[in-house]
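Just one protein chain is left out here, and the rest sit where they should.
Letters A and B name the chains as they come in the text, with residue numbers starting at 1 for each one.
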Amino acid sequence: MNKLKKQLLAGPYLVWIIGFILLPFLMIVYYAFTNADGGFTMEYLAAVLDANNRKALFLSLELGVICTVLCLLISYPLAMILNGMNIKNQSLVVFLFMLPMWMNFMLRILAWKLLLSKNGVINSFLSLFGFPGVYILNTPAAVVFGMVYDFLPFMLLPVYNSMTRIRKDWLEAAQDLGAGHLAIFFKIILPLTVSGIISGVVMVFVPSLTSFAISEVLGGGKVLLIGNIIEQDFMQGMQWNAGSGLSLVLMVFVIISMALMNLFDKEGEGTAIW
Amino acid sequence: MKNHLIDFIDISKSYDGNMVLDEFNLYVRENEFVTLLGPSGCGKTTTLRLLGGFETPDTGKILFDSEDITNMPPNERKLNTVFQKYSLFPHMTIAENIAFGLKIRKKSKSYINDKIKYALKLVNLEGFENRSTDSLSGGQQQRIAIARAIVNEPKVLLLDEPLGALDLKLRQNMQYELMRLKEELGITFLYVTHDQEEALTMSDTIVVMNQGYIQQIGTPEMIYNEPENAFVADFIGHSNIIDGIMIEDRLVEILGVRMPCVDEGFGTHTPVDVVIRPEDVELVKPEEGALSGEVVSLIFKGVHYELEVMANGYEWLVHTTEYVPVGSKVGIRVIPFNIQIMHKPESSDEKAVEIDE
Partner (left out) sequence: MVKKGVSRLYLALIFCFLYLPIAVLVVLSFNRSKSHVVWTGFTLDWYAECFRNQNIMSAFATTLEITFAAAVLSTIIGTLAAIGISAMKRRSRTIYLGATNIPLLNADIVTGISMMLLFVRFTNLGFVTVLIAHITFNIPYVILNVLPRLKQASRYTYEAALDLGAGPLYAFFKVTWPEILPGVFSGFLMAVTMSLDDFSITYFTKGAGINTLSTMLYAELRKGIRPELYALSTVLFFTVLLLLIAINLNSDKTPAPAAGKAVANKGAGLPDAPRPNGTAKQFVSSAKTRRAFYAKRAVCAVILVSLAVGSLAVLFSASPLISGGQTITVLNYGQYFDEDALRRFEEETGIRVNYEEYDDPEEMYTKYKAGAIDYDVICTSEYMIEKLIQEGEVLELDFSAIPNYAALDPNIIEMTSSYDPEHKYTVPYFYGTLGILYNTKLVDAEDVKSWDCLWNGKYAGSMIMTRSVRDAFAPALITLGYSINDTDKDHLLEALEILKDQNPDVSAYYVDETRDEMIAENAAIGVCYSGDAGEAMAENENLAYSIPEEGSNLWIDSWFMPKTCKNQEAVFRFLDYVCRDDVAQANFDYVYYTSPNRSVAAGMDAETRENEAVNPSEETIRRCEVFRALSDESAGLYNTLWQELISN
């Protein structure tokens, strides 16, 4: 096969890109800039500044940031401990920490609902010992719980992967050159895992910013995220133009993430491994 | 006599029940170039890692300048290591790599810059400050690793097979570089290698190790010319090592032939190992030699020919500058001074010889 013929093999994919990536994107752009009668308008983009939308966007950003930070704070030490473990079946242990994510996304949320509800598992347990109950179901806190639970592996895996690429002799060299534990962490381990962290942050932040199912199930209809507004615009309100406008605004955040990813993660650490 | 800078005292170390070092004792003097030489698994790298602080011994202690440093963490020891795999930090430039130790010690910026310039000049890589580590060849990386270690002005530089990954030519060049550095810096080098030629070229003192025991300590000349046992002799060069019997002082019997030698004190009728270097074997006419035999192979080696001569049931390795065709009948003669008599090892696992100071 010569090169030109080989390139033709990408043909079906090119058709696919145009038909199912580019065209759908243009549809969103079209709807976002037209009103119900088909005339040009900027009003739906500007609608993101409306009180309801703005509040929902800020809440989404807030929860997204909290969720991302929590995932990072949990994953990083976990990845370090897992990586440092000197046991035979390390791969099995790592696998155990990844396993829950193969459960269906919805079932994982269901489980948290059972745990957190007023007479749920956690509260029954607490009251058994006479502790006061925890009532966070149907609050943003519950939504954050669900998000962290759902998205944790997306942080853990890239961070862990980047950590496994740190050679032990680099750490020894640093120590040899006079670095204590803190210096080793901040000068060697942290900089070498930046790409993993960035991948993880992007992979957790984008879905948590745009999620609607988790807030729907764990928020009891009381937590309105930007994803919920878009979903309602399409599935209940018959307001496709408004929904498209908001989606286009969301794309801005996605593009920022892509840029970050390209800047830092040149080796593709956010990778999935089979 | 210069003072001891480093003392290993009765060090034992085992991994998973495998004894790597057993009652190991060694001292290193100031400003010495000491090489630990031995096959892989002999304990030489472990010795170096114990000194570097990356391992702690099971028993025994390590003194540095008479101070016990057995349990001191690596970052507090006044010595630096050049690692086998160079171990340059991939996320830093060359200059940042070199400055690493100095920044930890909070040196001033101008001091650090001067040091970087000085070190790069020392290793002949001026102007490489802002290059990234992966743009360098193996030899260059190696030299940066050395520069990174020496800017910290360690009293001892530990080198763990630093030239192992380089090709022959580069290795030879680097050997000279290292010797030059040693001269310029005037510090102690502790060098680990399994390459006997490297050890012979550079060292002041060679420590030959095998299976956790020291086999012989001495200058390169002593190690080469007077190996104390068959292991050392074999490891240091291709030798003819032949079972023999010490009939009496200055007379040894090998392959059924009695030959005069210069060694004394082995007792009478004692089994010994007899070492004769290939270049010490003289080929003469069949009737003039102590033994006679036939040339069975001949290889041209550039400066000499390498021959195998079958004589009295033993295949002798012989180096000679004369061309002797295969099939020729030759005689073998060795002058007494070149016959090296050694004790048989006491057990099969090559117990260490007594190290008498």
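Here, a residue touches a chain if its C-beta (ideal position, glycine included) is under 8 Å from a C-beta of that chain, and two chains touch if they have at least 3 such contacts.
Note that the coordinates shown come from a computational prediction; the quantities given were computed from them, not determined experimentally.
A.B. asks: Taking the complete complex into account, tell me which visible chains touch the one left out.
C.D. replies: Per the touch rule above, the missing chain touches A.
A.B. asks: Have a look at A:61, A:166 or A:254 and name the one touching the chain we're not showing.
C.D. replies: The single option touching the absent chain is A:254.
A.B. asks: Can you tell me which of A:110, A:141 or A:183 touches the chain that was removed from the display?
C.D. replies: If we include the chain that is not displayed, A:110 is the one touching it.
A.B. asks: Residue by residue, what part of chain A touches the chain that was omitted?
C.D. replies: 1-4, 6-14, 16-17, 20-25, 27-28, 31, 51-52, 55-56, 59, 74, 77-78, 81-84, 89-92, 94-115, 117-121, 124, 135, 137-138, 149, 152-154, 157-158, 160-161, 164, 199, 202-203, 206-207, 209-213, 216-217, 220-224, 227, 229-232, 234-240, 243-244, 247, 250-251, 254, 257-258, 261, 265, 267-274
Simple rule for what comes next: only the chains that are shown with their structure count from here on.
A.B. asks: Chain A to chain B: how many Å between their CA centres?
C.D. replies: Chain centres of chain A and chain B, defined by C-alpha means, are spaced 56 Å apart.
A.B. asks: Hey, which residues of chain B end up touching chain A in the complex?
C.D. replies: The touching residues are 52-54, 73-76, 80-81, 83-85, 87-91, 100-101, 104-105, 148-149, 152.
A.B. asks: Show which residues of chain A lie in contact with chain B when the two form their complex.
C.D. replies: By the definition above, chain A touches chain B via 167, 169-170, 172-180, 183, 187-188, 191-192.
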